[in-house]
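Have a look at this one before I ask anything.
The complex appears here without one of its protein chains, the remainder shown in place.
Moving on to subunit A:
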Amino acid sequence: MMTETDAITMAGLVKSFGPTQALNGLDLVVRVGEVHGFLGPNGAGKSTTIRILLGLMRPDAGTARLLGGDPWTQTGELHRRLAYVPGDVTLWPNLSGGEAIDLLGRLRGGLNRRRRDELIERFDLDPRRKGRTYSKGNRQKVALVAALASDAELLILDEPTSGLDPLMEEVFRQTVQEVQRAGGRTVLLSSHILSEVEALCDRVTIIRDGRTVESGTMAQLRHLTRTSIDAELAGPADGLAGLPGVHGLRGEGGRVRFSVDAAALDAALRQLTAAGVRSLVSRPPTLEELFLRHYDRASASAGGRHAEAAR
């Protein structure tokens, strides 16, 4: 069901390219006004999802709604309201960066001149160079300036900072925060950079092999993370091994190391104190760990998944 509060709703999207199953029942909901992180390992289907949103491709099955319209049939009206930065920016070899920015802005229905110049300045971009002479990061900047200088209500950014140096990445973060705070705009941000996602996003969707595996607010996701414990004990803590929610338990001498789900933390600590704690180091949960777990399991289960599909 499409409601006023959703900028993007996609449900059960399926898309295959010959033998490759790029999307396999993907769900994605982006609410109006939020910055939504879109994560997944290489080849997970992020760019394919975005291309479907832009009406460049048609899904084999499933539904997609964009800003209350159909992304395949209503491209003209919908695209007036969005700006897009592709994952791999290519520019016209004979057009200067400034010309490309202006052209894209005008096609979108005009761009904010003052803002354009300000962004060029901030991103430290030379707009006079010809497309073919830009480095990868500078090509990325051209597309970013063109998108961020627009007044579009929805920004679709596909790995927008790939190739940017750390300083420029910081500029990007600040700019997105400003843009979003000022206009309450919606941003769909596909990214592999976890710190960027943590800093910018309100909600996150993680996909793998064309399927949504996790979706929720940052707080909800944090809840899924695990605390790591490194403790020196007076006696053996035999109960730990059988405890659900304890992962990767390793013990040698009097030391134990493990990570534990938020839900099982209390029980695990009880076991430790029962054995007698001499010292204890605990690391707070990070999202990074959660992401890596999802990225990792992809390769572990990829074989099984494909075998399943073949059958």
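Definition applied: contacts are C-beta pairs under 8 Å (C-beta built on N, C-alpha and C of every residue); 3 or more make two chains touch, one makes a residue touch a chain; residues count from 1.
Throughout what follows, contacts and distances are computed from a predicted model.
Engineer: For the chain that's not shown, choose its UniProt protein name out of "ABC transporter permease", "Cytochrome c oxidase subunit 3", "Protein-glutamate O-methyltransferase CheR" or "histidine kinase".
Structural biologist: UniProt lists the chain that is not shown as "ABC transporter permease".
Engineer: Could you tell which one of A:L28, A:A44 or A:A143 touches the chain left off the display?
Structural biologist: Going through A:L28, A:A44 or A:A143 one by one, A:A143 is the residue touching the chain not shown.
Engineer: Of the listed residues A:M10, A:L82 or A:L144, which contacts the missing chain in the full complex?
Structural biologist: If we include the chain that is not displayed, A:L82 is the one touching it.
Engineer: Which of A:P19, A:P93, A:G235 or A:P284 touches the chain that is not shown?
Structural biologist: Residue touching the chain left out of view: A:P93.
Engineer: With the full complex in mind, choose from A:L13, A:L28 or A:L54 the residue touching the hidden chain.
Structural biologist: With A:L13, A:L28 or A:L54 as choices, the missing chain is touched by A:L54.
Engineer: Which parts of subunit A are in contact with the chain that was left out?
Structural biologist: 51, 54-58, 75-77, 79-80, 82-84, 86, 88-96, 98-99, 101-104, 106-109, 127-130, 132-133, 143, 156
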